[in-house]
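All protein chains but one are shown in place.
Here is chain A:
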Amino acid sequence: MSATLTATAVRDVPSRTMTATLTAATARRVLTQLRHDKRTIALVVLLPCVLIGLIAWMFNGTPVLDQFGPLLVGLFPMMVMFLVTSVATLRERTSGTLERLMTLPIGRGDVVVGYALAFAVLATVQALVIVGFAVWVCGMDVAGPIGLVVLVAVLDAVLGCALGLGASALAKTEFQAVQLMPLVLFPQLITCGLLMPRDEMPTVLEWISRVLPLTYALDAMQLLAAGGTWTDVRGDVAVIAGFIIGALVVGAATLRRRTP
């Protein structure tokens, strides 16, 4: 068999960036790793609930939770998933498993999208639990459809994953990876309209806020809190989805088969 492959075989084997089976195999592998790490699952799912619970308690009897609850339901999962994903991919890069993976017949897209899919499953569980907790336990009253709140919360968490995957290429150590979260997310938090309505900001900051994904994530949640429907938020949802795809493309492109 060894002698039958000739130089023409280089052209016959396309350097595929992705195939459904290998993407699924990667997602399955990452989910199996997560399943073995029960404490991480518990933290990912319960931590946002604790934070929401604290806020509900603090502002008990005021409309604060109804106004800002949906924002936080979108925000906390995004932060948690960003951290979890960037550390998980960094671990893969530094442990040598990625080096061997890149010598095997698997596309770079299979690795990145497989990771994103696995974390999207976790993000969905997380979003369902936190929205359920906010509504049924804390008494959050959302004027818009609750299903859309869940959808946007899931998308926000997946966006957190995708940004974490993309950003992990910038980190060489765990210390750096942990600091990427404030680096990537905090400027977005400051300019997204949470601290000051965006139309009152200096013009340049307002422009900057328009190219950052969190602006759209929070805009959608604000609209839903105020009774918005699918027609109101579909533009935001499309932009968030676009950022997710963009971050995954960057993540796949920065994965290198050859390293220095």
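Please note the rule applied: a residue touches a chain if its C-beta (ideal position, glycine included) is under 8 Å from a C-beta of that chain, and two chains touch if they have at least 3 such contacts; residues count from 1.
As a working rule, contacts and distances are computed from a predicted model.
Peer 1: For the chain that's not shown, choose its UniProt protein name out of "Glucose-1-phosphate adenylyltransferase", "Stage V sporulation protein AE", "ABC-2 type transport system ATP-binding protein" or "Protein NrdI".
Peer 2: In UniProt, the chain excluded from the picture bears the name "ABC-2 type transport system ATP-binding protein".
Peer 1: Looking at the full complex, which residue from A:44, A:90, A:106 or A:123 touches the chain that isn't shown here?
Peer 2: A:106
Peer 1: If you put the missing chain back, which residues of chain A would it touch?
Peer 2: Within chain A, the residues that touch the unshown chain are 1-2, 5-7, 9-10, 12-15, 21-22, 25-26, 28-29, 32-33, 36-37, 95-97, 99-106, 257-260.
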